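Then we have chain A:
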Amino acid sequence: MSKPVPHFVVTANRLSDGLVLYAGPGPSWVPSFDRAEMTADGGRRDELLAWAKGDVLHACGAYVVDVGVEENGEPKLSQRERLRAAGPSMVLQRLHLTPPELAARTASAPLERG
Partner candidate 1 sequence: MYQYDEFDQRIVDERAAQFRDQVRRRMRGELTEDEFKPLRLQNGLYLQLHAYMLRIAVPYGLLSSAQVRKLAHIARTYDRGYGHFTTRQNIQFNWPKLEDVPAILEELASVQMHSIQTSGNCVRNVTSDPFAGAALDELEDPRPYCEILRQFSTFHPEFSHLPRKFKIAVTGASHDRAAIAVHDIGLRIVRVDGALGTEFWVGGGQGRTPLLAEKIRDFVPMRDLLSYTEAVLRIYNEHGRRDNKHKARIKVLVKEIGVPEFRRRVDEEFARIKDEPGLVLEERELDRVRAFFLPLPYDATATGDLAALGLHKDRTLARWVKNNVLPHRRPGYAIVQLSLKAPELPPGDVTHAQMDAIADLSDRYAMGMVVVTHRQNLVLRDVKIADLAELHTELTALGLATPNVGRASDVIACPGLDYCDLANARSIPLAMAVQERLRPIEEEHELGDLFINISGCINACGHHHVGNIGILGIDKQGEEFYQVMLGGSHTEDAALGKVLGKALTGTEVVDGVERLVTRYLELRHDEEETFLAAFRRVGNDPFKEALYGAHSTTASV
Partner candidate 2 sequence: MALIRRRPRSEGPVRSTDFELIEHDWFAHAEFEGELREGPVVVPLVRLLQDRAELENRPDLGVRVPSDTRLEALTPFVGWLARVEIEFPKFTDGRGYSLGRRLRDQAGFTGELCAVGDVLRDQALYLHRSGFDVLAIPAYKRAEDTLRAFDEMSVQYQAAHDQTLPLYKRASR
C-alpha cells in the first residue's frame, strides 16, 4: 500500500464576505475545491501562493493546503479542509432550520407524555 503523493492547492477567503476560494485555472479564483488547480510541483505551488497573496483586492488569508492523492486519484484532506470545501450551505443545512421550519417543528412537537 503506497503512501499518498503530496499535492498542493492554494486557498484563501473572499475579501468581501469570507467565502472559501481556491486558486484555479488562469490563475483565477474558483469557489469549489473540484476546480482548484492541484499541483505536485513546489515551484508552481509558490507561484500560485504569490499570485493569491498579491490579489489583495479580492482575497485575504491565502495559504497552501496539503492534499495527499491516493493511487486511485482520491484526494485526502484534513477534516478542517473537508469542512471548508463543503462550504457554508452544509453548515446551514445541517445545523439550522429556517424560521418557518422551526415554527412548524415547535408547534407540533409533543412536549411530554402523559
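Rule of thumb we're sticking to: contacts are C-beta pairs under 8 Å (C-beta built on N, C-alpha and C of every residue); 3 or more make two chains touch, one makes a residue touch a chain; residues count from 1.
Keep in mind how these were chosen: all candidates are chains of the complex that A comes from, given by their letters.
As the structure is a computational prediction, the values presented were derived from the model and not from experiment.
Candidate 1 is the partner touching chain A in this complex, chosen from 1 or 2. Those residues of chain A whose C-beta lies close enough to touch candidate 1 in the complex are 13, 15-20, 56-57, 60-61, 77-80, 83-84, 87-88, 91-92, 94-99, 102-103, 105-107, 109, 111-112, 114.
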